[in-house]
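The complex is shown incomplete by one protein chain, all other protein chains being positioned as in the whole.
To keep things simple, chains are lettered A and B as they appear, and every chain counts its residues starting from 1.
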Amino acid sequence: MSTLLEVSGVSVTFDGFRAINNLSFRIGPAEMRAIIGPNGAGKTTFMDIVTGKTKPDQGRIIWGEKSISLRGMSEARIAREGVGRKFQKPTVFEDQTVHENLLMALRNKRGPFAVLFYKPTAKDLARVEALAEEIGLHDALWRKSGELSHGQKQWLEIGMLLAQEPRLLLVDEPAAGMTPAEREHTTNILVEAAKTRAVVVVEHDMEFVRRLNCKVTVLHEGAVLAEGSLDHVTTNQNVIDVYLGR
Amino acid sequence: MKRLILAGLALLMTCTLALSQEAPMQDILQDHSALITKSSRMTIAPAIAAISDSGLTQAQDVLQAWQSKDIWQRKSDGLFFRAKETAEGSYILFDFDSGETLGEADKADLKQIKPNSGVRALIGSALVTFQLQDSDPARRLAALTSIERNPSSELLAPLRASIDTETDADLKAKKRRAERLLTIAYDSDESARVAAISDMSGDLGVDLRATLNPLLETRTEVFAGEAPEGLNLARRLAPGEDISTEAAYDLLVTAGLAPARIDQAEIRATLGTHISEQEVGGVALEDLNQPEARARAYAALVAQGLAEPDPTSAEIKAHLDAHQFVEIYNEPSRPVTLAASEALEDILLNVGMNQSLDLILDGLSLASIYFLAAIGLAITFGVMGVINMAHGEFIMMGAYTGYVIQQLIPNHTASILVAIPMAFVVTFAAGVAMERLVIRWLYNRPLETLLATFGISIALQQLAKNIFGTQALPLTSPEWLDGAWVLNDVVSISYIRIAIFILAISFLAIFLFIMRRTRLGLETRAVTQNPRMAASMGINPNRVNMLTFGLGSGIAGVAGVAIGLFAKVTSELGNDYIVQSFMTVVVGGVGNIWGTLAGAAMIGFLQKGIEWFNPSNTLAAQTFMIIFIIIFIQFRPRGIIALKGRAAGD
């Protein structure tokens, strides 16, 4: 199986505290992966490193068929390479309509001049409609996103991620604060997405992870503790000691 | 009637007494009577010498009286007296030898001896001899000071003569020093001068440099062909290299060795005087706005003999080649100039080192001022994250509090001691009020805080103008802070700056104590790091924020008193410091008091350093400093001492 993202030997230190310690991780181009781990295991820092928000002290981050290094690239550049990220808290542009939010996320030229003279094509508009349909916000298309419910904002953010057409989706606790029905919907969207691209989900909720039915990576103290199916890792003694057993 | 008789009797008695006694000084004066009454600078020397060499104790009195035009000659017998005018306009006469009063005389009977200024100067020099050996040390010191101020060659001998008999060690050293300097400048013996120069080499005194510099003064001279031998040449000047060809040629012109060049203004004036029929030299007037037309017209005038020709560059070069330009020392003695230039070089090196020391002291004191101005901000901005643009106005408020206290308590020491706590109280209250009324509604909205506090800043500044007027008001420091600690002629630092330095250090200590050792400090750190958690542990964040903000503002007020002591108190006082204060905190690194210290040190030293390169222009220094800071932020966006990682937040 070919590799889309390979992280090897990455370490990062904050004021003497090793948040990530010699971490290695790889994921294929159309694969779903769940990352679990106790608080402070380095899950969010791992995402920060991949998306360029945090600069690692050492290690390699190799991306795509051409094996380019993501290390040292700006966040925007990495995003344009095809890495999309969803935050733990729903972050959408509350002052703008759902339509504007989606249009902004749509995969198009990102330079200031191109954007200044940008006029949405019929294809773009159709894509926005389709996405809105997919995330169940078609009726709310012209509402300000600040007026949406918490779950709707989560979906809008996922919709924006899909609009970016990333090759790798990094999703941080997508199901937090959702009703069971909403979770179901979210799971479907993510599973659907993973058919054509890589999806990495950071999640606490075991039930949700189980429903994703994918390979699981357990992080602990900034390093990979175990990897495999959910059943495999939950029987791992180390994992039980540090995480599940508590 | 009785009184009159008594007075007459007394007069008679004293007169007889005077005549009957021995009167050596009067005899000397009588010997030189003609010289003294018709004195001139050229002829008077023997008379002065006779008096000063007489060995008489009264010689000094005579010379002083003479110099101050207090000697009068009695017309009837030609005797000289010191006379003093009475209220009635008559004169009391004093005898020189006995020092006794000889009664009064009418002005008509007397003739004043009026030495001219040249003569008075000679008398002065003679007097110095006496003054330098006077029994009163204060007089001796005064004489020495006058020598130092107006050195001249004739003072050298009396000064030397007075050294051996000097009893006061301090004065002796001073006399020695003055003697060395006079030797360098005036001694007739070349080797003595050179020896004196090498004695003094490396000394930092301004007086030494003032003595040496004139020895190395030069003048530029021109000689046809080679310069004559025997001149004390400083250097030869090659036109075009050491001296511009224009300047060299101008020297030739001034010396009358070459014809003057004709500049454009002269050409224009000459052309103007030869206009005929709308033409000059065959060139139409309207064409004369072209330089080459003017040159043609002028050439025509020269050809007609109506104007002087402008020397061509070839002619100028020929003239320059035919002459030699040299710089000659005004001091003729070669060994002396050599020794002087070597000594001066040593001194300048030494001065340079001491200037660096002085610069460091200056930088240190400026850094303490910035630190003082910024420490309040380090609390409100650095610890709490609140942008208070009215911080400068709190500084101003503290300074005005100091001023008001000083109006109420005239004693400067007492008033400052009262002003510091009062300034703290006033600005603490103002800070708490501002926090309660405005800032607490705007936590987590820094840009809006910035704007609201701008509004307060504008209002407070105008309020201060309305109350105290626009003029600068004085905040006077106590007398014991006047003056300066002088290390040598180059390095000195005023006591007030030392006091500010000490104040800055104690503020640092107080800050560290409050933040690390008190309940308030603990609670402040807790609230800034995690307000919700702090609240759930029983800390009242409102109270803590209020007190912390009050503390920061109060410290700004105390800083205001300190700043007011050396800067005038105006409503714009705070304005002058606000940008620098923010720069100090930002450059140092937000949220860290050591960062603020480092920032203040960097900005203080930097500004002094830039000023040193271009001392005439403090505006430029500030401009360059700000540009430097903007560039510095590029490389260390989080300041000198930066918090890393998650603790820093984003």
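Simple rule for what comes next: a contact is a pair of C-beta atoms (placed from the backbone, for glycine too) under 8 Å apart; a residue touches a chain by one contact, two chains touch by 3 or more.
By definition in this document, contacts and distances are computed from a predicted model.
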Name per UniProt, for the chain absent here [options: "NADH-quinone oxidoreductase subunit H", "Spore cortex-lytic enzyme", "Cell division protein FtsX" or "Leucine/isoleucine/valine transporter permease subunit"]: "Leucine/isoleucine/valine transporter permease subunit"
Touching residue (missing chain; options B:R236, B:R445, B:R516 or B:R543): B:R445
Full-complex contact with the absent chain, from B:D164, B:E229 or B:E286: B:E286
Contact set of subunit B toward the excluded chain (per top definition): 264, 268, 271-272, 275, 280, 285-286, 288-291, 294, 387, 438, 441-442, 444-448, 450-452, 454-463, 465-466, 579, 582-583, 586, 617, 619-620, 622-623, 626-627, 629-631, 633-635, 637, 650
Subunit A residues touching the omitted chain (full complex): 51, 53, 74-77, 79-80, 84-85, 87-96, 100, 103-105, 110-112, 115-116, 118-120, 144, 146-147, 150, 153, 160, 164, 177
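We adopt the following convention: only the chains that are shown with their structure count from here on.
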Cα-centroid distance, subunit A relative to subunit B, in whole angstrom: 69
